[in-house]
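Shown here: the complex without one of its protein chains, the others still in place.
In order of appearance the chains are A, B and C, and numbering begins at 1 in each one.
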Amino acid sequence: MRDLDVKNIHDSVHGTIRLEDWMVEIIDTPEFQRLRRIKQLGFADLVYPGANHTRFEHSIGTLYVAKMLTDDAEILASALLHDIGHAPFSHSGEGIVRKYLGKEHEDVRDILMNSRIREILEENGMDWKNVARGILKPPVSSVIDVDRIDYLMRDSHYTGVAYGIVDFDRLIKTLDFDGENVYVSIKGVRAIESLLISRYLMYSAVYHHHVCRIAKKMFEKAVEWMISENELDPRRLVEMDDHDIISAMRNSCGFPKEIVSRLDSRRLYKRAVYAPKQDIGINIEKIDTKRAEREIAEVVGLDEHEIIVDVPGYRSEEYDIPVYVNGEFVSVEEISPLVRALKNAHMQNWRMGVYCPAEHVDSVRKTSIDYFDINTSTQQKLSDILDL
Amino acid sequence: MRDLDVKNIHDSVHGTIRLEDWMVEIIDTPEFQRLRRIKQLGFADLVYPGANHTRFEHSIGTLYVAKMLTDDAEILASALLHDIGHAPFSHSGEGIVRKYLGKEHEDVRDILMNSRIREILEENGMDWKNVARGILKPPVSSVIDVDRIDYLMRDSHYTGVAYGIVDFDRLIKTLDFDGENVYVSIKGVRAIESLLISRYLMYSAVYHHHVCRIAKKMFEKAVEWMISENELDPRRLVEMDDHDIISAMRNSCGFPKEIVSRLDSRRLYKRAVYAPKQDIGINIEKIDTKRAEREIAEVVGLDEHEIIVDVPGYRSEEYDIPVYVNGEFVSVEEISPLVRALKNAHMQNWRMGVYCPAEHVDSVRKTSIDYFDINTSTQQKLSDILDL
Amino acid sequence: MRDLDVKNIHDSVHGTIRLEDWMVEIIDTPEFQRLRRIKQLGFADLVYPGANHTRFEHSIGTLYVAKMLTDDAEILASALLHDIGHAPFSHSGEGIVRKYLGKEHEDVRDILMNSRIREILEENGMDWKNVARGILKPPVSSVIDVDRIDYLMRDSHYTGVAYGIVDFDRLIKTLDFDGENVYVSIKGVRAIESLLISRYLMYSAVYHHHVCRIAKKMFEKAVEWMISENELDPRRLVEMDDHDIISAMRNSCGFPKEIVSRLDSRRLYKRAVYAPKQDIGINIEKIDTKRAEREIAEVVGLDEHEIIVDVPGYRSEEYDIPVYVNGEFVSVEEISPLVRALKNAHMQNWRMGVYCPAEHVDSVRKTSIDYFDINTSTQQKLSDILDL
Partner (left out) sequence: MRDLDVKNIHDSVHGTIRLEDWMVEIIDTPEFQRLRRIKQLGFADLVYPGANHTRFEHSIGTLYVAKMLTDDAEILASALLHDIGHAPFSHSGEGIVRKYLGKEHEDVRDILMNSRIREILEENGMDWKNVARGILKPPVSSVIDVDRIDYLMRDSHYTGVAYGIVDFDRLIKTLDFDGENVYVSIKGVRAIESLLISRYLMYSAVYHHHVCRIAKKMFEKAVEWMISENELDPRRLVEMDDHDIISAMRNSCGFPKEIVSRLDSRRLYKRAVYAPKQDIGINIEKIDTKRAEREIAEVVGLDEHEIIVDVPGYRSEEYDIPVYVNGEFVSVEEISPLVRALKNAHMQNWRMGVYCPAEHVDSVRKTSIDYFDINTSTQQKLSDILDL
């Protein structure tokens, strides 16, 4: 009898997921249950009202994808636990954790070591240090990994963007993990193309959507304010859930209270500038955003909290997924004209933004154009066009 | 040019939804934005991790379904606003609102009258009283209505239960609203069958799932405790969101703090009794649940908060949807053997439950069996079987 | 490297299906390739224009489902080959094969024995007699079997009826084959319900749709005519494909040519009578349809080919699928109120039909009502209603 003592979870993306006893034990810890209350896409529901899914389901989904590639319990545990160190509102809190705690959300050693999770792992013959290390290695983290396969599919499902594009069935049948790297067979090239198309569309429509970025930046500014005013101990962030941080902001005074009220009622900052790389006259690598915010605020006569300068990292996403063909590995970029095309298109979507309250957009725009030496001739048209 | 000045919302169930200006204005009010932070299915995510969707998207989805049936602006406004009076965690808070405020969540007159919404309605030529009344009438509320068409589809999408069963396309093409009633043409009988199958499955797998009911009852008990201890003004419930109520419970002491901690870490009460009607020796209509909880607690030596007696209303869901055939209306029950079958099966799924902390299940079961004169011969088997 | 020498087939229902070498060899035989040219649902495309799928893909899909339950090569071969003996237009030709060749389409011994398939099986260590026998046994043929799981899902996909209702993922995870029987674990009851709902809807909307039955009966009458006139050797039916039989009908004269012209241009016979069991005054078990057609034709003054009397077998579909619970097997009918409901509803959809050219409907109806002693009071309404 196959199913009698098995615990299943009903996942809206992957269907019924079977769990072994140790997985259930880990999921039942308070540290893991906390992930139920951390939204996967932060404030993306302001643009896509369905985007309310959580790190909890994504973590279990990542385990599911990992199970397709390996039976190694430590790797499966890494997949399940890879997000255990996320701050509230997911990546929206990531920059802060990095800045104040000097570590990435993937660095979960403290959490594993000091919780019941360590015991569960050890009771089941796993070394918790290996599990912690596994979070940073293939197949949990690499050019193509189980984490991003799950989140691309899941974020598509809940936003309704690019839904159904990933050919998961074929992808997983042609993907392999040899203990060191994740790669595809030559029969998987089309499936990889489907994954990269999906990623391209998700970046332009969701992850880099200007409204998502504005809300995220507003939230981060409020959290930093609370930390700098000693209203919030940054070490507590990895224990808090979304309720806690919103509650803290509501109970704060001044700036965080104003920000949470803006987020609640969707009175977001607006774009004063939204410029592609080639329109920016200065070297974007050298921009100090804090200083820029302060200096622009000063010229315009605003408080520095009212200006957000957003300079996303200007680097291509990784496209060099290894394909196994005729006994050797070749990058999918070499094989697929479509992948080369996507890589090229990806860079052209990059934008620097300057955001501020709606009533100050005109003055901030004027000042920012000078400050960053922006070529204005194409500005109006571009911002219209890209506000799809 | 068709689309130029139109605001669209990207819905994960219905796709792109177009909104007129007045709809956007209503959606932008703080009263409506609050619905973003009220989960549609309360604590159902404890069973279905994807069930994190909100009243916000459901309200817009209900508007979408209504637009398929009518152009009447007041009816569309009723559809959009029908849930504006919900307490946090949706129906989980409904019993409390009814008990303490003496009104149904549908009674939204106060909210409309005292907010900017009233002005928006009036500026667009609508009578806000008609809009308030419309929430209780077809096509927003009736045997078959736009509210439940949306929530059945949406709850399916996010739980993954019974997904894709409703033949929405055919349903909406064969449905009509004549100003008084919603009915289907004879060509819509199959689509109605699909809706009722979906409803049957959603009730047994989600709405009446014992874990969902236990969590809901635990939450309600905690909220009632706060009200009775003057920690919470029940009139504030219709202004609070999920963050507020969880935060209030965490800041409370004693019982609510214990309950929120149990909900957070999924240490829920367990079933001591789970009995179908025919196994209960006493008249279920006459059960006073508060008194039963007190008396059972006393016998077992527990606090009355630790016992939950759950007696759902024993009545059939409505199945008499009118079908227009040969110039007259006939109930779909008369036409469809399947609908008659579903109605009969529906009643057989009813269960009375007694729930308590895991460590007291045995003693509470023993006492409850006496108290309610329960036929125990079938108990064990049934609870096993129904715990699917 | 997982995928290198593997042959995949891209199936529109199950996705990528991997095939072992011996499977590819069987699929490549002319006997199996013939199934590409035999439509799975006969003339159902006259009602559902998308229903053009073939026995070829269904056979490979059945193999896929079987692979989920067993690794036994002989059973997999039985699943793959179970339809190899079908006559053109699938079940539309089934009655004829049975009548003239005295065997069921499942009896494929001759085909296996006399073709390259036998050698392929033997070269791969299989006993072709076991493979032939396996077609008639679980898990290929039983109350719940891999054949009907595939065809229900596939016929849904191509007709668009009841699409997505079967929860295949959960079904297959809770289904087991113990070497003798197929059964489900208690956790599979909901999935079985989904399968039976789908089957119920497919029967009423497709398999028993009166237009599908009329076309099938017209075709069978034409084929029988050709056999009785020695225009067609019935033994050749298992070698012919849909092109062959249509071509034979077009090249025939008189009746078959008339029928193929009617089928081509969709000038089908119409219903003169369409009666549920309780409206028929005589014992349906005793009806001799050939004689009835002749006698009604005589009264009305028509040729006997112009009358079709269709009396489907009056028996319930099988619902007693075994469920494994607490160490014993229980029929799903005992556990699920919904299954009992479906069984009851199923019988109420049965209809006897009398069909003839449109211009004779009135006279044939009158005569048939007398002949079968039909209660006419409910006739008009019922036929309207059921013509959904």
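Some points to look at:
Everything below uses one rule, namely that a residue touches a chain if its C-beta (ideal position, glycine included) is under 8 Å from a C-beta of that chain, and two chains touch if they have at least 3 such contacts.
Note that the structure is a prediction, hence the values are computed from the model and not measured.
Considering the full assembly, B:188 is the residue among B:49, B:88, B:188 or B:256 that touches the omitted chain.
In the complete assembly, the contact with the undisplayed chain comes from A:205, out of A:205, A:356 or A:374. Of the options A:143, A:172, A:227 or A:335, the residue whose C-beta touches the omitted chain is A:335. Looking at A:26, A:189 or A:212, the residue that reaches the missing chain in the full complex is A:189. Even with one chain removed from view, chain C keeps its contact list with that chain: residues 9-13, 15, 28-30, 33-34, 36-37, 39, 45-50, 52-54, 56-57, 60, 157-161, 163, 241-244, 246-247, 250, 264-266.
With the whole complex as reference, residues 162-165, 186-187, 189-190, 193-194, 197, 200-201, 204-205, 325-326, 335-338, 340-342, 344-346, 348-349, 381, 384-385, 388 of chain A touch the missing chain. Although one chain is not displayed, its contacts with chain B can still be listed: residues 1-4, 8, 15-16, 18, 167, 169-170, 173-174, 176, 185, 187-188, 324.
The rule is simple: only the chains that are shown with their structure count from here on.
For the pair chain B and chain C, the CA-based superposition corresponds to a rotation of 180 degrees in steps of 5. Comparing the residue numbers each copy contributes, chain A and chain B share more than half of them at their mutual interface.
Chain C has its Cα centroid 50 Å from the Cα centroid of chain A.
Under the contact definition stated at the top, the residues of chain B that touch 2 or more other chains are 163.
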